[in-house]
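Below is one structure. I have some questions about it.
All protein chains but one are shown in place.
Should a chain be cited, it is by its letter among A and B, assigned in written order, with residues numbered from 1 in that chain.
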Amino acid sequence: MNKFLYGKLTPEAIPHHWYTIGGTVFIIITAIALIIYLTISKRWGWLWNEWFTSTDPKKIGTMYMIFATLMFFRGMLDAGMVWLQQSIAADSQGYLTADHFQQIFTSHGDIMVFFVTMGFFFGLMNWIVPLQIGARDLAFPFLNSLGLWLTIAGGLLINFFFIVGGDFANTGWLAIASFSELEFNPGVGVDYLIWSLQLSGLGSLLAGINFLVTIIKKRAPGMTLMKMPLFTWNSLCAMVLIISAFPVLTATTLLLWLDRAFGMHFFTLDYAGNQMMYWNLIWMWGHPEVYILVIPAFGMFSEIVSTFSQKPVSGYLSMVWAAISITALSYLVWLHHFFVMGAGPDVNSFFGIVTMLIAIPAGVQVFNWILTMYKGRVNLASPMYWFIGFLIIFMIGGMAGIFMASPPADFQVHNSLFLVAHFHTMIVGVALFGIFAGLTFWFPKIFGFKLNEHLDKRAFWFWFIGFFVAFIPLYLLGFMGAPRRIDHYDSSTGWQPLYITALIGYIFISCGIFTQVYLVLKSIKQRKNNLDVSGDPWNGRTLEWAAHSPPPFYNFAVVPPIQSHQPFWDLKEQGWKPEQKYHDIECFKNTGIGIYISIFAFLAGFAVVWQIIWLIAVGLVGIIACVITLSFDDEMEYVLPAEEVAKIEKLYVSRVSYDGNG
Amino acid sequence: MTEMDEAIETNDTKVFGFWVYLMTDLVIFAVLFACYIVLRANTYGGPTPKELFHLPSVLAETLILLTSSFTCSLGMLAVHRQLKNWAIAWFIMTFLLGGAFLCIEISEFIEFVGKGASWQRSAFLSSFFTLVGTHGLHISFGLLWMVVMMFRIALRPLTEHSVSRIFRMALFWHFLDFVWIFIFTVVYGIGYLL
Partner (left out) sequence: MKTKFLIGIFTIVLAVIGIAFVLTSKHALVFHPKGIIAQKELELIITNIILMLIIIVPTYIFLFAVVWKYCIKKDKAKYDPEHSYGPIGELIMWVLPAIVVVIMSTVTWEITHKLDPYKPLESEDKPLTVQIIALNWKWLFIYPEQGIAALNYFHIPDHTPIHLNLAADHSPMNSFWIPQLSGQIYSMAGMRTQLYLMANEIGEYTGKAVEINGEGYADMTFHVKSTSKNDFETWVKEIKESSKNHLSEKAYNELVKPEVNKSVIFYSEVEPDLYNKIIHKYMYPPNQVL
């Protein structure tokens, strides 16, 4: 009876290790404080109606970004704990047990990849892609809300071991088999990993379908594919990768779960399971995933360099084809993640050579970015700092990548800290710098006022210097024979000074983060002095700058005409003024069903982890009931009459002047 | 744009989006097929495909499913012609055929487990049960969706919007038939003959 009621739950599941309890207490106190605040200020209704149930991609985008920021702090805390352990664990066990240390870097990886980078990218895409293509909303507004809430449910599940369970997976971020099988990991940690990835993976997949259909079907009249701005092009390529790769993740982690929950033998050591199959499948997802993380950043940087160089991006056609080729090639390289598995020289060389081919479009992009600045008149605003920092770091990371693409060279650096340095170079130097640059660049559009330039530049320097101090030692440690993921080592290896240097780099980066927090707070305080009244603070070239800052929920009252891949620049040169003739606008209603489905999904996910069968049934039935209810709702849209549109526009138009000077 | 044009465009977008979703579902099946092909010889000294598979029942399942696709198309035709009663009749027929398919499949599973050839016996059996079982799970969801659509036909007017929803359900059903052709060939056909 107890097994039916509680599944695998026992009193042991209440967190009782000193290190987990810190997190438990923090989460509980924060949650209670938030509940008290919302109740006292009577903002529950506002939160529910204005934000949670919204299907407006701008609100959804903001929620994605707030969620990603919270997860970012958790991920950075994990990183700090890892660095501290490695700095002191020479000839000693340090302050963490091996198991705990392994749990920390596992959650660090999953949180940073799935919730921080993807969260920020979906946030920015939600905001900017519809504006750039002149659309009012995504193709499927309900799915947008559902995708957000499933991602948040996944984020809640990945942190839930702090409340129930006490242990997370210790397998590394990909839950690699056969280490993640029951034989080596009988606890629930791996299940928490699998199911939080399933939930957020489903959210990402839905968002991917949504953006793909939006970009293909919802562009403004006159915007052909070859007139799309580069951020939208790169987002499209990333979406193609998402819809083709994420199902592989869903299927593969599902099979791992079937092994663990039903005693199947896909990847087990016994009963003729094949663990190499897991490696192939997970990297067939994993490699496109890492390109999903960097391709949107490339797009953002293209927008930024052309805007601030006051020149169209050099080689638009090449840039488009570069993005497409990187997308196509990313499907053909997965084996380079395990050259050392002994696939033989023919197979290894093939994958190595195809990996090297990616250097060609990457190189083309770098040349074009530099050429965009050439003969431009560059305004060194803070997004340009992030851009130049990115270019410098990207080439180092790219070099390291091509270096490892050669199998025999990889044999000496695989799974060493050289590898860790390479992928952090790409994720921090490309994806994260891209996010910071994009946030600074589009901040005035999103919030209606600019960020404090000076503080942002200072944050950049902390990050830029911190990056080198933190990661160059890791490249060197790889050459010194230091494996990744080790929790202690002998001091005779000579590694400790470099680990300590890396820790100093982390401290620099933390200063950068504190500066960024202070930056946001100070900018909010000073916002009245930095208002973006015209909607065009940077003398932009693409359509999002034609909208108000921040735009009304319908984006454009009248969609401007599109003539080239820099539509707003053309309009400014022609002295275009928006006509005041307004039409009725079809809008999508708010809905709470996305939240309800995600709550049931979270309950089902939690129940699956602990094998509480009745709760799984409740969750599944709940989801199905919500979907059926939704299917009978034919009134999800409403019409905003033209007079209402006129009223809203009047509030903005008085502030705007389209004389091209911003 | 007129209201009708906007409605058509929205439904077009929804159908396009649904096709994109079907492609992602196909990728999931592709992974399961890849696993099956890699693991089909990993019987760990246990039951092999030749020993287990019963081609007559597989043939029956295939004919039933193909027929159900046909009846589903007839139902869709009726929907387009606003013939509610015929539509419901044909979908009930499709539902019964789908149900029969599931019965045969479940009895096959029960028979295997009874013989000691459960999903825990070997990697081959794990991948067999997962691939065929996932298809069966999709069929179950398809049947549920069909029932919901039948209620819609009965209770709501057959607007463009409704027709588009029913069309997507029919598309899903045909897609499952398409996947079954591959299962029939790769799992049972190749497994039995090679």
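As a working rule, a residue touches a chain if its C-beta (ideal position, glycine included) is under 8 Å from a C-beta of that chain, and two chains touch if they have at least 3 such contacts.
Just so we're clear, the structure is a prediction, and the values are computed from it rather than from any experiment.
The residue touching the chain not shown here, chosen from A:415, A:510, A:564 or A:611, is A:415. Within the complete assembly, A:270 is the residue of A:12, A:270 or A:584 that touches the hidden chain.
Of the listed residues A:216, A:395 or A:613, the one in contact with the hidden chain in the full complex is A:395.
Note that of B:44, B:70, B:86 or B:184, the residue touching the chain absent from this view is B:44.
Of the candidate positions A:58, A:287, A:311 or A:572, contact with the hidden chain is made by A:311.
Check A:5, A:29, A:47 or A:360 against the missing chain and you find that the one touching it is A:360. Mapped onto chain B, contacts with the missing chain fall at residues 44-46. Panel shows chain A; residues 97-99, 102, 170-172, 176-179, 181, 183-184, 269-270, 272, 275-276, 279, 309-312, 314-315, 317-318, 338, 340-342, 344-346, 348-349, 352-353, 356-357, 359-360, 362-364, 366-368, 370-371, 373-378, 380, 384, 388, 391-392, 395, 399, 402-403, 405-416, 468, 472, 476, 478-481, 483-490, 493-495, 498 of it touch the chain omitted from the view.
Quick note on the criterion: only the chains that are shown with their structure count from here on.
For chain A in complex with chain B, the touching residues are 139-140, 205, 209-210, 212-213, 216-218, 243-244, 246-248, 250-252, 255, 258-259, 262-266, 268, 271-274, 277, 281, 586, 624, 628, 631-632, 634. Listed in rising order, the residues of chain B touching chain A in the complex are 6, 12-14, 16-17, 20-21, 23-25, 27-28, 31-32, 34-35, 38-39, 42-44, 119-124, 126-127, 129-130, 144, 148, 152, 156, 159, 161-162, 165.
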